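One protein chain is absent from this view; the other protein chains keep their places.
Now for chain A:
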């Protein structure tokens, strides 16, 4: 066992309001400059939808992340690292700027400067790439709130996998939001793809960074990252990516995206993991086992053996305490409600998600959530608008049972707390039905609902 510390994040999608404040504050702080006009270290996607860049999850097309070769050994999907080195000058798996979007501005100054003329002055869109007038046909968030759903949502790679379950009809509409930053993976394929060795994982907190001096602009990292969270700066010719706001983290501040999240849905914390076991965990043959494998990789910070090993491996005492208090540890491994995004990419991502509940499809049926009927509550999980299969494609490589269990925990928490809210005797059978104690359920409620600043970060 070799204990390492990792700064990680959990986002509770059940609370995400899709406001994009995180995107804007991040962009203002980090990528509001020449060369990165199109770059959003943090973006928010409406799902179903294509995401940013378009269809990035279609690894048949983009070949990001890892896969197992015939011998069960882990290899980059884009080809072995030797192949990558061999094809360094010609990389067909790069999204084009059109796959992100062609950034633009407007000739705003005409509003002030226009001479006397026939019509009211207007600011036209102009490409930031060519400087020419353009018709805006795609943006960083074009399909927000199912905009253009008929034309765009059908290209959602996750939706394609469950096409038989979904009708894009008004009566059955569903959507939710997926905010994304770099996953700061335990097994980063961007780093493995880099021919220059410019991408590294900080040993003390696991933040994945691009060494701006060493980067030679090969862009293999862009292809290698299945989440498409490494970007190419057209001005400097270097790769850039989310830094987990390390200058803030280093002085005890949460990331910009987390602190400015008005949905209060982001949690940041340290976790301890066994660096020696990462490769094994990333190599389990069955995709469905990857969630549990990664969870198992994360060490119990209260286990005295783990604590001893951590101290032995040079992790400071206050960091160990931080790992013990970590909301990330609680959400992933105590309450077990947070799930990794696309574990099948085998990068061991470290930004996890609590999947969203959603209203029931048919308000008439007696499966409708009745505030007082707890038997219906569990039945209602099956009638949620968001197909559970869709969530499973995102978070468990398609394993529906895991997502079902998480949603039932959230529903049970609401049910259990309703008795307390209404001044009734709490019912211990409710947490028991989802393998939780009353104390655990109440603690989970406090962490998810009350979520004080000090407890989120």
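Quick note on the criterion: a residue touches a chain if its C-beta (ideal position, glycine included) is under 8 Å from a C-beta of that chain, and two chains touch if they have at least 3 such contacts; residues count from 1.
The criterion applied here is as follows: contacts and distances are computed from a predicted model.
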Can you work out the missing subunit's protein name as recorded in UniProt? Choose among "Acetolactate synthase", "Nitrate reductase alpha subunit", "Sugar ABC transporter permease" or "Type 1 periplasmic binding fold superfamily protein".
"Nitrate reductase alpha subunit"
Among A:63, A:234 or A:295, which one touches the chain that has been omitted from the display?
A:295
Of the residues listed, A:137, A:164 or A:318, which one is in contact with the missing chain?
A:137
Any idea which of A:188, A:224, A:343 or A:431 touches the chain not displayed?
A:188
Out of A:34, A:109 or A:130, which is the one that touches the chain we can't see?
A:109
